[in-house]
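Only a single protein chain was left out; the remaining protein chains are all shown in position.
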Amino acid sequence: MLDVQNVSFGYSREQTTLNDVSLSVRRGVSVGLVGESGSGKTTLLRLMLGLIRPTSGTIRFGDEILDPGNGGFMQRYRRAVQPVFQDPYSSLDPRQRVIDIIAEPLRSLRIPGDRTQAVAEALEAVGLTLDAMRRYPHEFSGGQRQRIAIARAIVAGPQIVLADEAVSALDLSTRIRIVELFKTLAERLTLVFVSHDLGVVAALCEEMVILERGRVVESGKTRDILAAPKHAYTQRLLASIPRMPA
Amino acid sequence: MSPVETSVSTRGQRHSLALTVGLALVGINVLVAVLTLLWTPYDPLNASGGRLEAPSLLHWLGTDRLGRDLLTQLMIGARTALLVGTGAVAIGAAIGVSLGVLAAFATRLADDVMAATLDILIAFPTLLLAMLVVAASDSASLWTAILALGLAISAIVARLTRILAKRVLRQDYIVASRTSGTSWAGVVLRHVLPNIWPTLSVNFALQFGLAVIAEASLSYLGLGAPPPNASWGRLLQEAQGTVYTAPIGAIAPGIALVALVIGMNLLADGLRDIADPTRGRSR
Partner (left out) sequence: MKPLLDIRDLNIRAGDKPLVSNLFFTVQPGERIGLIGESGSGKSMTAMAATGLLPPSISVSGSIELDGQQVVGAADRVMNRLRGVAAAVVFQEPLTALDPLMKIGRQIAEPVRRRLERDGRRASKDVVQREVRDLIDKVALPQPERIINSYPHEVSGGQRQRVAIAMALACRPKLLIADEPTTALDVTTQAEILKLLDQLVRETGMALLFISHDLPVVADVVERVIVLKNGIAVEEGPVGAVFGKPQHDYTRTLVEAARLFDEALGATGS
């Protein structure tokens, strides 16, 4: 459904952030993009959102090439692919009511239909009550804000949700509930989950791609990689994760 | 939560008091300005009494050197001040906000050039800049003064807007808005402007006050509105020579000037707090 083909990207000429990265997202199969700081995972996500253009290589959506300059295509693409960000405090406009925040994709993509009804359904899907609509972001906790951000991402009925460290800023007890929410969502759409946290990705994604310094070092079924990591970096990453005492 | 709540509520009360006082001071000024269009105690141009009369029942604030009623001059001065402040800030805001937002979006080179230019412009005092503009135009009028002050203000507003807009543009909700399919124009209107407005509006009030004072200074230097436009600045200038014999001539316009400037600042502060959903009672 979404194919990244030999994509490279550099913010400046001397330095490449991403180097010949290829991966494909198939319908209904959630993928985790795992990497530490400097791995290029956030740049990859920005490329997949069409916010920046690859220096070389292409990203395909279906049979079409992702081209940020093609307005008609981008309108369809934006409707199909929606993001959720890490920081639930900076991802919601503090001066807008929740209803306006969630309805923004409907308004900007000119999606017909009853907006209030659509927002109500999105709120329900993320487990918030309808009285949230008239309130402002600062009235909510971090976990609730992330639910609002997720509601905005799903309100237009996207096929893919790209989540960027979407649970990393949350407390453990909140994190587990938002992970549960993503799990429910993954039943009806395709989730691409970018994270440094292997545990969260393992809990959520069927497949994963391990990135190290701008390169894909390993990819495949989550289960297989966890059971027998092939690349030295993956092995080190796995060994570094602190575990609960038995 | 109570300590936070109490501090918020006392803050709220203090601000509503500020708003009331600001509203009253500015409101009186507006009323007087409107009133002068319909009625003034005396004809502003004709001498209706003796020279430098002391305050009396006939002339509440006395008369000036030419025997004109001071209260009448003062009332018309309110109109001038309001016109100058509003006009200059409107011009400054229109040019400054547009330039500032453009600079925030510009490529690094264009942004650097713009930032450097603004810094140089701001290094000139507002008054000096305005004097240059007035001097460059062939005749001094109220409108050249307003235009000159507006241009000087626009540099300050542009720089502030640029910094504020850049900060907002870094937020994730801007990216979220872009990926929601919102155009850059929509992003500016819906997210950038509402989020920089509180800080800008306070600055506008400050600039309003500075413009009124600058106009007074221009008039004081003889570069402002020529007669018959009475302005507080010119009243002050004219009272200069007689400040010991008839101090009221300097005190009255001085107080009027200070009251309007303070009033405008209080009003802006109060309005900002009402407009901001994240302040006040909400949790």
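Labels A and B are assigned to the chains in the order they are written; within every chain, residues are numbered from 1.
Heads up, the rule we're going with is that a residue touches a chain if its C-beta (ideal position, glycine included) is under 8 Å from a C-beta of that chain, and two chains touch if they have at least 3 such contacts.
All of these numbers come straight from a predicted model, not from anything done at the bench.
Visitor: Out of A:Gly62, A:Gly199 or A:Gly220, which touches the unshown chain?
Guide: Of the candidates A:Gly62, A:Gly199 or A:Gly220, A:Gly199 is in touch with the missing chain.
Visitor: Give the residue, chosen from A:Leu18, A:Met133 or A:Leu237, that touches the chain omitted from the document.
Guide: Among A:Leu18, A:Met133 or A:Leu237, only A:Leu237 touches the chain that is not shown.
Visitor: Where does subunit A touch the missing chain, residue by residue?
Guide: That gives, for subunit A, the contact residues 36-37, 142, 171-173, 175-176, 196-200, 202-203, 223, 226-227, 229, 236-245.
Rule of thumb we're sticking to: only the chains that are shown with their structure count from here on.
Visitor: Measuring centre to centre with CA averages, how many angstrom lie between subunit A and subunit B?
Guide: Once rounded, the distance between the two centres reads 47 Å.
Visitor: Can you list the subunit A residues touching subunit B in their complex?
Guide: For this pair, the touching residues of subunit A are 49-51, 74-75, 78-79, 81-83, 85-87, 90-96, 101, 104-105, 108-109, 136, 138-139, 149, 152.
Visitor: Can you list the subunit B residues touching subunit A in their complex?
Guide: Residues 171-173, 175-183, 186, 190-191, 194-195, 276-278, 282-283 of subunit B touch subunit A in their complex.
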